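Only one protein chain is missing from this complex, and each of the others stays in its spot.
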Amino acid sequence: MADLSFDQTQQSKFGKTTLRIILYVLLTLFALYYLLPLFVMVTTSLKSLEEIRTGSLIALPREITFDAWKIAWASACTGIQCEGLRPYFWNSVLLAVPAVLLSTLLGALNGYVVAQWRFRGANLIFSLMLFGCFIPFQVVLLPMARLLGLMGIAGTIPGLIFVHVIYGIGFTTLFFRNYYVTIPSELVKAAKVDGANFLRIFWSIFLPLSLPIIVVTVIWQFTQIWNDFLFGVSFSQAGTQPVTVALNNIVNSTTGVKEYNVDMAAAIIAALPTLLVYVVAGKYFIRGLTAGSVKG
Amino acid sequence: MEFPMSEWLENHLPKIVLAPSFIAVLVFVYGFIGWTAWVSFTRSKLLPKYEIKGFIQYEKLFASPRWDTAFENLFVFGALFIIIAMVVGLLLAIMLDQQIRTEGLIRTIYLYPMALSMIVTGTAWKWILNPGLGLEATIKGWGYNDFSFDWIVNSEMAIYTIVLAAVWQSSGFVMALFLAGLRSVDGEIIKAAQVDGIPTWRIYTAIIIPSMAPIFLSAFIVLSHLAIKSFDLVIALTGGGPGYSTDLPATYMYAMAFSRGDIGQAASSAMIMMLVVFTIVVPYLYSELRTKNDG
Partner (left out) sequence: MAPILDIQNLFKNYGTTEILKNINVSIEPGDFLVLVGPSGCGKSTLLNCIAGLEPTTGGNLFIDGQDMTHVSPKDRDIAMVFQSYALYPTMSVAKNITFGMKVRGVDAATQERKLNEVANQLQIEPLLNRRPGQLSGGQRQRVAMGRALVRDPKLFLFDEPLSNLDAKLRVEMRSEIKKLHQNLGATMVYVTHDQIEAMTLATKIVVMRGGVIQQIGTPAEIYNKPANLFVADFMGSPAMNLIPATVLRNGKGAQIEISREGKEPILLHDQKAIDLPEKVILGLRPEDIAEAGFRAGENIQEAECHVEMVEPAGADTYVVSELGGKQVTARLHAETRASAGENLRFAFDLAKASYFEPETGNRLN
């Protein structure tokens, strides 16, 4: 885009400088608004309960202590059990990794078919799958709970993996489809003439091209599944809960003294994997977000 | 020698590959919606019954003051959340579009909340908004003894704390959308306008923003979708309280389904949510797919 900074020659130098200053002040204020919760979370988690009660919310800790982190990780109570977030963190890992891989693989194959192997009705199928992305999941909670029960995987991690894969397919298909439609269909034709079949073309030609969209999809799915609460709280039971549910239980457990520093440490632990992904691969994260909303 | 079987397989493999996903979507999305719709017309309580009894669940739903609050909250929360997030997002995008030297860093800061779970967001804001120890106490500590910021425990104001936290989480995302939109406007049009001596603010209001109409629509769709599904944030921030003053249809449905054991009410409230989404998303998807097919 063309240079659109406020450098109209008719503006006085003074006015221009003032505008720039106002601009930077506003941007900084907003940055503070976004950073405040993170700052408060980190500082609170490093304070003792005593200091939290007497000191100010936004003050730096006088004395840094990692006790709250230890408690949050290993011994905070989520209801009756007091094992900290650790087991639930691993539940989330055990749940997210297979669910992400499976839904990405299915999305890649589906996207490949919908974009490059159009057949009569393929568009309708894609539209139906796309609409599935937008339903409020409340509308499937009840029958899904019953089905998981019938299948004997209610309250288990495989059950949750199943649910996340099913309701992730729409988005992963959309991502791959939108990526693969930009690849000229002549590529498939050339490969057919060369004698390659459906799977060979996918494996030798499309998959090697797909690294960027695989990264986007994996990040998107990982963020969605790691951060999920609704499915986690609806379809898990004591012992199989994902980390978000455990975090909520720690924060809202009514027994004993309210340990705000432990709550904050637990919140940071629960947020760390997705924050890490964001810091390491922010570009792909944003691409996923915008791809999920602006299609084409 | 021909192998008709493998030939057949090769020709039908695309359909065979797509079939499991399609069947899954058919059953677990559309079939389940159908099941929920069916049950919403029955007298199901703790266990589902399948005998159709008409609209009794819906009558009961709209007679319930708790649902009234939840439904009204959806519109109060939804409207405020969407409008504020859009305005903030657009403002931030325009400000960031002025060749800011630290743009990358600032963008990273504005957008990171989107990577967080709403449970984390709720937990953090719940602590900040805690009247006894949070922001209110801090500002009182600075000597402003009359300062009061107790929205989270005030049943009249608590819904606005959810707006505050939701905007915090999502406005950076709207900014990213709009920024991408601003940058995709044809540079030659803008140069032409600059040559014509049109002031910068007029270029924005008359040329750039109108050309971003599709992005406004996308942002609106995504935000309204987030608003309707908002469940985690309410659970973590207010738990629906004080009382049930911050209930949303999503939390109402969950309470009916899993705490109250009232499947009929849960199903009918889920169907209402579905209808709200339907009226917003279907026209959008329809137009999207149409233009895609024509193009």
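We just call them A and B in the order they show up, numbering each chain from 1.
In the analysis below, a contact is a pair of C-beta atoms (placed from the backbone, for glycine too) under 8 Å apart; a residue touches a chain by one contact, two chains touch by 3 or more.
Computed from a predicted structure; not experimentally measured.
When the full complex is taken into account, the listed residue touching the unshown chain is A:205, out of A:205, A:225 or A:277. Listed residues A:15, A:184 or A:212: the one in touch with the omitted chain is A:184.
From the options A:154, A:196 or A:281, the residue with contact to the chain not on display is A:196.
Interface with the hidden chain, as seen from chain A, comprises residues 184, 186-187, 189-196, 200, 204-205, 208-209.
To be clear about the criterion, only the chains that are shown with their structure count from here on.
Residue ranges on chain B touching chain A, taken from their complex, read 10, 13-15, 17-18, 20-22, 24-26, 28-33, 35-36, 39, 48, 88, 92, 95-100, 106, 108-121, 123-128, 130, 133-135, 137-138, 141, 168, 172-173, 176-177, 180, 182-185, 187-188, 190-191, 194, 199-200, 203, 214-215, 218-219, 221-222, 225, 228-229, 231-232, 235-236, 239, 249-250, 253-254, 257-258, 263, 266-267, 269-271, 273-274, 277, 281-282, 285, 288-289, 292-293. In the complex of the two chains, the chain A residues touching chain B come out as 1-6, 8, 23-24, 26-27, 30-31, 33-38, 40-41, 44, 52-53, 56-58, 106, 109-110, 113-114, 117, 119, 122-123, 125, 127-132, 134-146, 166-167, 169-170, 173, 197-199, 223, 226-230, 233-234, 244, 247-248, 251-252, 260, 263-264, 266-268, 270-271, 274-275, 277-279, 282, 285-286, 289-290, 292-296.
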